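Since the structure comes first, as structure tokens, the remarks are kept for the end.
One protein chain is absent from this view; the other protein chains keep their places.
Per-chain numbering from 1; labels A, B and C assigned in written order.
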Amino acid sequence: MLKMCLIGAGRIGAIHAGNVAKHAQARLHSVVDVNRDAAVKLAQAHGAEALTSVDQALANKEVNGVLIASSTNTHVDYLIKAAQAGKAIFCEKPIDLDLARADGAIAEIQKAKVPCLIAFNRRFDPSFRKLHDDLRSGAVGKLETVIITSRDPSPPPLEYVKVSGGLFRDMMIHDLDMARWLLGEEPVELYASASCLVDSAIGKAGDVDTAVVTLRTASGVQAVISNSRRATYGYDQRIEVLGSKGMLQAGNVLGTTVSRWNGEGVAADKPLNFFLERYGAAYRAEWDAFVTAVETGKPVSPDAQDGRKALVLADAATQSAKSGKPIAIKY
Amino acid sequence: MLKMCLIGAGRIGAIHAGNVAKHAQARLHSVVDVNRDAAVKLAQAHGAEALTSVDQALANKEVNGVLIASSTNTHVDYLIKAAQAGKAIFCEKPIDLDLARADGAIAEIQKAKVPCLIAFNRRFDPSFRKLHDDLRSGAVGKLETVIITSRDPSPPPLEYVKVSGGLFRDMMIHDLDMARWLLGEEPVELYASASCLVDSAIGKAGDVDTAVVTLRTASGVQAVISNSRRATYGYDQRIEVLGSKGMLQAGNVLGTTVSRWNGEGVAADKPLNFFLERYGAAYRAEWDAFVTAVETGKPVSPDAQDGRKALVLADAATQSAKSGKPIAIKY
Amino acid sequence: MLKMCLIGAGRIGAIHAGNVAKHAQARLHSVVDVNRDAAVKLAQAHGAEALTSVDQALANKEVNGVLIASSTNTHVDYLIKAAQAGKAIFCEKPIDLDLARADGAIAEIQKAKVPCLIAFNRRFDPSFRKLHDDLRSGAVGKLETVIITSRDPSPPPLEYVKVSGGLFRDMMIHDLDMARWLLGEEPVELYASASCLVDSAIGKAGDVDTAVVTLRTASGVQAVISNSRRATYGYDQRIEVLGSKGMLQAGNVLGTTVSRWNGEGVAADKPLNFFLERYGAAYRAEWDAFVTAVETGKPVSPDAQDGRKALVLADAATQSAKSGKPIAIKY
Partner (left out) sequence: MLKMCLIGAGRIGAIHAGNVAKHAQARLHSVVDVNRDAAVKLAQAHGAEALTSVDQALANKEVNGVLIASSTNTHVDYLIKAAQAGKAIFCEKPIDLDLARADGAIAEIQKAKVPCLIAFNRRFDPSFRKLHDDLRSGAVGKLETVIITSRDPSPPPLEYVKVSGGLFRDMMIHDLDMARWLLGEEPVELYASASCLVDSAIGKAGDVDTAVVTLRTASGVQAVISNSRRATYGYDQRIEVLGSKGMLQAGNVLGTTVSRWNGEGVAADKPLNFFLERYGAAYRAEWDAFVTAVETGKPVSPDAQDGRKALVLADAATQSAKSGKPIAIKY
């Protein structure tokens, strides 16, 4: 039985808390948050304790797992502490915005030999998972081209944009992980083209809101990622892979199956609005995969190395977009 | 080389004339119409002659085929004359609104042993044809249920309604033929439920505009036809067949493949508006099937017996809707 | 806070138990089942008590609601007892297979003035609910035709068929309720055509497995229901409504959005397999609707009268299929 302490009682923390609480082989032991009231409220909703500090949680022998869902700049500290305390770790992406700091945490995780899942939730989406598994089992033969479309319904608050690390590290990092997962071999080169087209305030804050990245593996397979901070029709999350024997596509999930036919044409429902709706099943499956791996002693996946490599690609994309040049990837 | 005389230079006659003219093994020899100007105009457009009478056409040794696209009440006379003159016949549906009169024409056709195709054009629609052929080749195993949806974009002029023979003989006759073709065995019983919901003037003229008919074969297979004289979204022409191994569906043909995604949802194009658009390819294929059958001496299909049986079913549906009772079919 | 006693710890009971347990304003108080072990196991899973009899449960002042998910032939007894004990009632469909017995229960429910929801779960399916609401809000103008397709993936065990009351009372009753709900006015006449095509053993047991029913309202609107006990492609649950301004369709829910394109064509996932998968969200929403109605003192819907009227229609369909004649509905 995994007894988890959740660090971070915000929106994504609450999602994870609900999934922990419902899982047959796990229990939400406790919640810690700098906002004490939020911790108390979330803990009570799931019959858990609200603790006053991470140290208190880690010192508790009952707690054998830690779920890090606090702000990005705290991840490394908690990862190191949790690893040193020998706890199983489930950590929200990204490990950190700074590769050197991330490397420090990874070293401690490796030393402690604790399982550490980095929460790239999209790998657990039923449609993307099926596409991935079909691809691996040869449904389209030898892979040639990957196209990932990933657009948020609307930009985050400007204050968030400013501390986000930029579109590539904050948003596209999910798609870079997805590209690695689908490609099955590492990208060796990357070219990013990016613009500020959605909101000029984002540009003034030094970031971009629209981007296209092309990745290339040693064997010549190419992956394209199209990102935008705005899609008026909802959360646009699609994947397409072309291979020697055909193509697989995973499309958007629409709100309902209702269509209306009239003189204007045929109108269907729009895609689910954002990640909480689209990836609800993925969050549950992700948690289940973590529990199963820890309980059976199998490696967790995606792990800290996956978290690191996605960050390397995000850094390269940031650099490419700034310099206007393709970047050779060095992991 | 088939040298065809077209009788009837109206809308559907013009469609057929164009297809005859373009066919490699056929030629439009001449056009006859009570409206002399229409005949001249259509004949000129295709390098044919305008003749003054059907008799003149039938007396012409060069003419070896007759295409009857005149008003329904003239079909029987022209069928009999054409059969007696030994011409190959391509005749628009229905043979007649009166079964006894139709039988008279069929007797002459049989006596003369001339090929006579009754133009149930939908059998030649590429999607419906593929569904039919897949069904016959066992794609869904043993057939259990047929559902035919057939709705016009808007009602015909009231003057037409009054002489049309009613919805069942004028409109549903196409779907009754389709049901027979798909079922592969004859319906033995039929129940019709019909209403006047679209335009009360149609009801005052003694007709209905909305109908559901259930047909039943001896082996217990059931077919449902849903008709309406109005579908604001265009010409609604769909088929679904369920069998022991699965289902086949043939859907509407949309104007383009363009979809628009925005805050309202996903909007696709509407179906093609009416029969000229939807069944353009069917009219060409129908004509080609006729030419090929005549040239190779193979039986034409659907033939006069098919035309007759569809009329029997339309009569039964008319009677059922009036009496409120199921009708046992007697062919 | 609703404190529910669940009667019946079978498959559907377990579904309801899970939804009760997760609901913020309800609690699973206890479980009763003739199979004592099943009751204990389900109760333990949700922190509830296993009681030894329904009488014990009803005598308990803490229990203020009863969830009847036992076998159909016990519904009436439990409905009457629960009503007399003044409990809020959530009862699986059908009330009973015998209309007179159902009437007896309804009389007691009315006398006791307790809320009683009859669990026509499909009314709570998000797509069907949206179609219904759009229809009511005028999205297609005046309603003209309803087409309901409802096919199970495979027939139930023969032992179940024998006690089920027949396809119309056991399976189509859901669709008859759906038809009433969508029509917005009562059917006045009905015609059923039914066959045994899937499994001859079903026919030997006196039942049918394939059916088409046409319903008609006083205003002339027609509804068609197509049922089959077998659809190799999964649970086929679709609705289409045609009106003066257009059409609404609610389609099947596919397992994932993945499609595979190759030389064979485009292959999409099949529909969710059966009711537990397809109607998971509906079961949750149904339960939530019940709790909200009871807590706020508003009428529950669908109620016992809805349950009764669906049964009247199922009886009429049974009679029509046997007699081969349309039946005028008498409620």
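Heads up, the rule we're going with is that contacts are C-beta pairs under 8 Å (C-beta built on N, C-alpha and C of every residue); 3 or more make two chains touch, one makes a residue touch a chain.
Small disclaimer: the values here were computed from a predicted structure and weren't measured.
Engineer: Check the options B:Met247, B:Ala316 or B:Ile329 and report the residue that touches the missing chain.
Structural biologist: Here the residue in touch with the unshown chain is B:Met247.
Engineer: Which is it among A:Asn73, A:Gln110, A:Ser195 or A:Thr292 that touches the chain not included here?
Structural biologist: A:Ser195
Engineer: Just one of A:Ser226, A:Gln305 or A:Gln319 touches the chain that is missing; which is it?
Structural biologist: Hidden-chain contact among the options goes to A:Ser226.
Engineer: For a quick check of understanding: of C:Gly47, C:Pro157 or C:Gly265, which residue touches the chain that isn't displayed?
Structural biologist: C:Gly265
Engineer: Give me the chain B residues in contact with the hidden chain, please.
Structural biologist: Contacting residues on chain B, toward the hidden partner: 22, 126-127, 130-131, 134, 139-140, 245-253, 255-263, 269.
Engineer: Considering the whole complex rather than only what is displayed, give the residues of chain C touching the chain that is not shown.
Structural biologist: Residues touching the hidden chain, for chain C, are 231-233, 236, 254, 261-271.
Engineer: Kindly note down the residues of chain A that lie in touch with the hidden chain.
Structural biologist: Listed in rising order, the touching residues are 142, 144-145, 147, 149, 151, 189, 191, 193, 195-198, 210-212, 214, 216, 220-222, 224, 226, 228, 230-233, 236, 242, 244-247, 324-326.
To be clear about the criterion, only the chains that are shown with their structure count from here on.
Engineer: From the centre of chain B, which chain's CA centre is farthest?
Structural biologist: Of all the other chains, the one whose centre lies farthest from chain B is A.
Engineer: Which interface, named by its two chains, has the most contact pairs?
Structural biologist: B-C
Engineer: Centroid from C-alpha atoms only, then distance chain A to chain B, rounded to Å. What do you get?
Structural biologist: It comes to 58 Å between the two C-alpha centres.
Engineer: What's the distance between the Cα centroids of chain B and chain C, rounded to whole Å?
Structural biologist: 42
Engineer: Quick one: which residues in chain B touch 2 or more of the other chains?
Structural biologist: Answer for chain B, listing residues that touch two or more other chains: 231-233, 236.
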